[in-house]
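See structure below.
Presenting chain A:
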Amino acid sequence: MLCAENLAVQRGSKLVLSGINLTLQPGEVLGVLGPNGAGKSTLLDALSGELKPSEGQVTLEGKPLSAWVGPERAQRLAILPQTSTLNFAFRVEDVVGMGRLPHATGRVRDQAIIAEALAAADAAHLAGRNYLELSGGERQRVHLARVLAQLWPGARGQTLLLDEPTSMLDPLHQHTTLQATRTIAASGVAVLVILHDLNLAARYCDRLLLLQGGRPHALGTPYEVLQAEPLQAVFDLEVLVQHHPERGHPLIIAR
Partner candidate 1 sequence: MNPVVLPRSLFIALGLLLALALLFSLALGPVSLPWLDTLKATLRVFGAPLGGAELDQAELIIGQIRMPRTLLGLAVGAVLALSGVAMQGLFRNPLADPGLVGVSSGAALGAAMAIVGGAWLGGLPDAIAPYLLSACAFAGGLVVTALVYRLGSRNGQTSVSTMLLAGIALTALAGAVIGLFTYLADDATLRTLTFWNLGSLNGASYSRLWPLLVVTLAVGLWLPKRAKALNALLLGESEARHLGFEVERVKRELVFCTALGVGAAVAAAGMIGFIGLVVPHLVRLLVGPDHRVLLPASALAGAALLLFADVLARMVLAPAELPIGIVTALIGAPFFLYLLLRGRA
Partner candidate 2 sequence: MRVTARIASLCCAVLLSQAATAADALPQRWVSAGGSITEWVVALGGESKLVGVDTTSLHPIELKKLPSIGYQRQLAAEGILSLKPDLLLGSEEMGPPPVLAQVKGAGVSVEALPTKSDLATLEHNLGRIGALLGDEPRAAKALADYKARLQTQAKWVSTAQADKPAPTVLLLLSHSGSSPMAAGQDTIGAWLIAQAGGRSITTHTSYKALSTEALLALDPQVIIFADRSIAGPEAKAALLKQNPALAATRAAKNDRLLALDPTLLVGGLGPRIPDALAVLGAAFYPAATPLTAVAKPQP
C-alpha cells in the first residue's frame, strides 16, 4: 500500500505540488487528471521516489520509501514512464524480461511470465522482434508488459504507477491497455494512472484525482469528480455530462 501524507514538492522557490494526501487502495485503479502543468508527472515522480518531497513523506507498506532495499521495493512498486529512451537493439522478450531483474524466480518461470505479460499487453505477436524496429505505440505496449512482468501475477501490497500509458496508442489499444491494468488490479495491485482522456478515466477508474496548479481540486468517484463545475474550473472547458448508454458511467461531451 502506497501512502502520501501531506506531500509537497518545491522546484527552486516555486511550490509545484502541495497538499497531497493519498492512499492507493489494493485492487483499486486511481486516475489522475489535470491540465498540462498541473503537477501530474511531478506527483508520480514524488510517489516513486524520483523527487524528494520538500514536505511530507511517501510510505510503502508503512515504511518510508527511502528505507526500502532496492530489489525488495522493486518487487512491490513498478513504474511505467511516459516515454522510454532505450536505444539498443534488444529483443522484445529481453526488454520485458528486465521486469524480472528484481526477482530470482528462475529462467523457466520468468519466460512463462514474460509470455503472459506480453499477452496481457496485447503484444504477444511482437515476441522475437527487435525493439528498435517497433512503432511508438508498440514500444509503449512492450514497456507496459515489462512493468506487468515486474509485478506478475499481482498481489495485495503491490503498486503500479502509470504515466499516460495510452498517449501513443490507437483507440483499440487504449482500451486493451487500461483493461490490462484493471486485470492486474483485480489481483490486488493498487494502480495509479495518469490520463488525459476523461471518458477513458470515467470508464476504467474507481477513483479520480483532479489536480490543478499542483493542488488537489477534487478526489472521489468518477460520478463525483466528473461534473461540469469542477471540469470547468480545472480545464476551463464547458462540458455536458451524460451517462454511457450501455455501461452507465459518466460520458463527457465538450460543448
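The candidates were selected such that all candidates are chains of the complex that A comes from, given by their letters.
Note that in this section contacts are C-beta pairs under 8 Å (C-beta built on N, C-alpha and C of every residue); 3 or more make two chains touch, one makes a residue touch a chain; residues count from 1.
Predicted model, so just to flag it, every value in this text is computed and none were measured.
**Student:** Among 1 or 2, which touches chain A when you look at the whole complex?
**Tutor:** 1
**Student:** In their complex, what parts of chain A are in touch with candidate 1?
**Tutor:** Per the touch definition, chain A meets candidate 1 at residues 48-50, 69-75, 77-79, 81, 84-91, 94-95, 98-99, 101-102, 128, 130, 133, 150.
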